[in-house]
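Inspection log for the structure reproduced underneath, given as structure tokens.
The complex appears here without one of its protein chains, the remainder shown in place.
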Amino acid sequence: MADLTDLGVAAIRDGVRSGAFSAVEVADAFIVKVAKAKPLNAFLVETPDAALAAARAADTARAAGETLKPLAGVPIGMKDLFCTKGVATTAASHILEGFVPTYESTVSQNLWDAGAGMLGKLNMDQFAMGSSNETSAFGNVISPWRRPGSDAPLAPGGSSGGSSSAVAAGLCPGATGTDTGGSIRQPAAFTGISGIKPTYGRCSRWGTIAFASSLDQAGPMARDVRDCAILLEAMAGFDAKDATSLRQDVPRWEAGLSGSLAGKRVGVPKEYRVDGMPEEIEALWQAGIDWLRDAGAEIVDVSLPHTKYALPAYYIIAPAEASSNLARYDGVRYGLRELPEGAGLQDMYAATRAAGFGPEVKRRIMIGTYVLSAGFYDAYYTQAQKVRTLIARDFERAWESCDVLLTPTAPSAAFALGEKSADPIAMYLNDVFTVPSSLAGLPAMSVPGGLDKQGLPLGLQIIGKPLDEQGVLNAGLAIEQRAGFTARPQTWW
Amino acid sequence: MTESSYRIQGATGEWEVVIGLEVHAQVTSNAKLFSGAATAFGAEPNTQVSLVDAAMPGMLPVPNMECIRQAVRTGMAIDAEINRWSRFDRKNYFYADLPQGYQISQLYHPLVGEGAIEISPDDKNPDATKTIGVERIHVEQDAGKLMHDQHPTRSYVDLNRSGVALMEIVSRPDMRSPAEAGAYLRKLRAILRYVGSCDGNMEEGSMRADVNVSVRKPGDDLGTRTETKNVNSVRFVMAAIEYEAKRQVELIEDGGRVVQETRLFNVESGTTRSMRSKEDAHDYRYFPDPDLLPLELDEAFLAACRASLPELPDAKRKRYEALGISAYQADVLTAEVEAARWFDALLEAGAKPVAAANWTTSELFGALNRGGHDIAQSPVSPAQAAELLALVADGTLSGSLAKQVFEVMLETGDAPAKIVEDRGLKQTSDTGAIEAVIAEVIAKNPNQLAQYRGGKETLFGFFVGQTMKAMGGKANPAVVNDLLKKALS
């Protein structure tokens, strides 16, 4: 039998349904692969029993002649931002070390209800704050990709770096990610996989550890567009426990997939042509334009004039929300407690949070605290939310002349670990292309387009209208069908 | 409009006291403002706490419609502006009773805007009113409870109250005396209880006041105020104001300065002191709660709120006065919603308003007071009382017989007609029987008769008394009067 771990979500689902192989065989194969991949540090917790239990349930159901659930037999990785009942959940932060939720996040519950099994909890940037997975309290995640002739460890992107690394290395056919300013799309681009952030409100945020509430969205990361569609269908859906959840039926995205873009207009925003963008990215972008034209789309130039303000606005709004969202980590009800000799309550808070949060988390809490503090609120926060309105308006205008937008996902290919960690702003600039659509709550995805000169993957981003995940997926599929991206990292671990 | 003449006499002259109250009223609801946990008072610690209330990772708030509805109805009851667009903000600070590290409240866009409450600071003169402005009512979460006396080195945290819905009702600094503040609180409490948006139970903490006090020389600008937190009875609020005003006057006259600060009222000593624990909590970093969208209310919702409002105390009092009931009695009858509802039922059962008001305020309230009952536990129902009053009105019972019957009603819960029947308490107007008794009384008291006939007319009452006594209190007093006059002349 071929290596089952070479298969994606759709192939596994179909193979289990047809009886080509059993779900337990699939689970076993991935469990072994996960166990061997310690050097990638992609998993914080391995849960082979959970994966096997779901697999057995799928096999039993099939043996009984029952209709199989949509994801029966499919094992996946779960980003450690999702609370999982009975399984340690830390958001890759020391402050939640040892925390075992007594409840299950809506998104993960939806996946289990669809028959998926959990291979484990995936490492990530601490509290989803980072673009390289270097802020985890439990060590960097290493990308399975390497530059030719070099064993310098590369960043898998972030914050969903455990997810991207695991999927790219074939440790799981798909994984969950979360995206606040690009945390699904940028790591997907860095590792040559696909990932989609749906419209804000499609996936419930209940039980997902919050970073920035008005931006956070869960989404899938997988090997191709179809697999993303399948996973997103299971993850999404209205949830009465989340006041920002959209009361919308989940479309049958997989069934609606079509790589033909006849009659569609694809906008190319000129403001994304930033100074110092590597030629290869320019070239890939042009290739993407050609592919979509080939798929039948009309290409139009559009302008999103406030693009350059998106990143600074984001670095006000997201830290402000985070500074408040992370106030609950105080050592009283769960997680770390640091109680120096003779400390009072407020000293305990300060000591606990100093010991529990990593440097990037502290930095963002400090920025968020500062911009909300007396006398600065309007100048920073209110102004940023006004700019956000302008950014959203830019997109609305663009939709008058196009159906989706095509841009690069990130301004560079994967960089080496340590290369940018000394300069926060250089790191923040990684999200320059992904942040604007996050601020506007729009669906957006990254699909691999090709390799750079060093043989590292580059991604293309498609941004869609509110609720038009189908349009985004279809444009992604059109690129996928033409890009012929088959590169896989060599196993070195 | 009355002007308060309340002044603090200082060494340098008279000082005026300026008072504003922020009242936290617990909204009557089954479940909490943002979670499904129960709100009932007195449960075992941490048993009415959801994952949301304990701010577990990933938890999110979803607002309870009933809490919004009750706050809107309260706003309508004080003729306030209802904002169809409001928003929840986070007030950020760290404290062990605040699991989220922020309180979800409303700062920038409260649900209810400007309104007013009319108070009568002098209960002997309810028509002398003063209008106190209400700046706003907003909806927010209550905090949990800390207990400091259970352990030598630890405080205990009970989150049962955490997330219970509160209305914060913020007055204008329009009050000038402890009496006005007391009247405002009583009136506000009455309105809340009429509306049903808060049970007004101050002992259980359903209503607490933050008392803002400053002093100034009459005519001067506002002085610096202090805020005494969480005072939980009308009496304590008045005491806190008195203490705080005197303290501030003495402080200023001694050359000191009032610091704007949060203070705590000590129930035992009747004094206030600075609250250390809140010292550095000045920068709350308010911003819109990103977990919640703006709250938008449509016309249908508002119309339903308006339609559900009961008759409110002022309107009821005016209606009673129009029925001929005295202003004082009307005020007494409308002060408590249960009493007013009871009285309304009495009127509906056919009792004549003036007689009913007299009887209710004297006989019924007196009996309830003696028995330590409140009206909800009244052993006598409005229908029974109406029956009793009808027996008086048609001459079956005299006033004193009615009292006797009422006593029996209180004891047995029996219907008045049955009591009259069983115990033979019916008043008699049988002139033959009365004349026979009068003849006996006159025969037994020759001296008094002589004195009376000699001009000592005050002895008439003596003969009435003797006759009534001999009749066992059952003689119709008017008939007795008539017949005695004839017999004695």
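Per-chain numbering from 1; labels A and B assigned in written order.
Heads up, the rule we're going with is that a residue touches a chain if its C-beta (ideal position, glycine included) is under 8 Å from a C-beta of that chain, and two chains touch if they have at least 3 such contacts.
The rule is short, and it goes like this: contacts and distances are computed from a predicted model.
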* Asked: Can you tell which of "NADH-quinone oxidoreductase subunit B", "SufE family protein", "Superoxide dismutase" or "Aspartyl/glutamyl-tRNA(Asn/Gln) amidotransferase subunit C" UniProt lists for the chain that's not drawn?
  -> "Aspartyl/glutamyl-tRNA(Asn/Gln) amidotransferase subunit C"
* Structure fact -> Full-complex touch with the removed chain, picking from A:Thr208, A:Ser323, A:Gln461 or A:Asn474, is A:Ser323
* Using the definition of touch stated at the top, determine which of B:Val18, B:Ala37, B:Val420 or B:Val437 touches the missing chain. => B:Ala37
* To do: Specify the residue from the set B:Thr12, B:Thr47, B:Gln260 or B:Ser400 that touches the hidden chain.
  => B:Thr47
* Structure fact -> Out of B:Ala11, B:Met65, B:Ala307 or B:Ala443, only one touches the absent chain, namely B:Met65
* Structure fact -> Those residues of chain A that touch the unshown chain are 98-100, 102-103, 199-201, 206, 214, 240-241, 243-244, 246-247, 306, 309, 312-313, 315-316, 323, 327, 330-337, 339, 343-351, 353-354, 357, 362-363, 365-367, 369-371, 373, 379-380, 382-390, 392, 424-425, 439-441, 466-467
* Touch residues of chain B, complete complex, unshown partner -> 29-31, 35-38, 44-54, 56, 62-68, 87, 94, 96, 146-148, 150-159, 264, 275-277, 280, 283, 285, 288, 292-296
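Note that in this section only the chains that are shown with their structure count from here on.
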* Structure fact -> Between the Cα centroids of chain A and chain B the separation in whole angstrom comes to 57
* Structure fact -> Residue positions on chain B within touch of chain A in the complex are 51, 54-63, 90, 92, 94-96, 99-102, 155, 157, 282-283, 285-287, 289-293
* For the chain A and chain B complex, residues of the former touching the latter -> 82-83, 89, 91, 96, 99, 101-103, 105, 205-210, 212-214, 240-244, 320-321, 323-324, 326-328, 330, 332-334, 345-346, 349, 369, 372-374, 377, 381
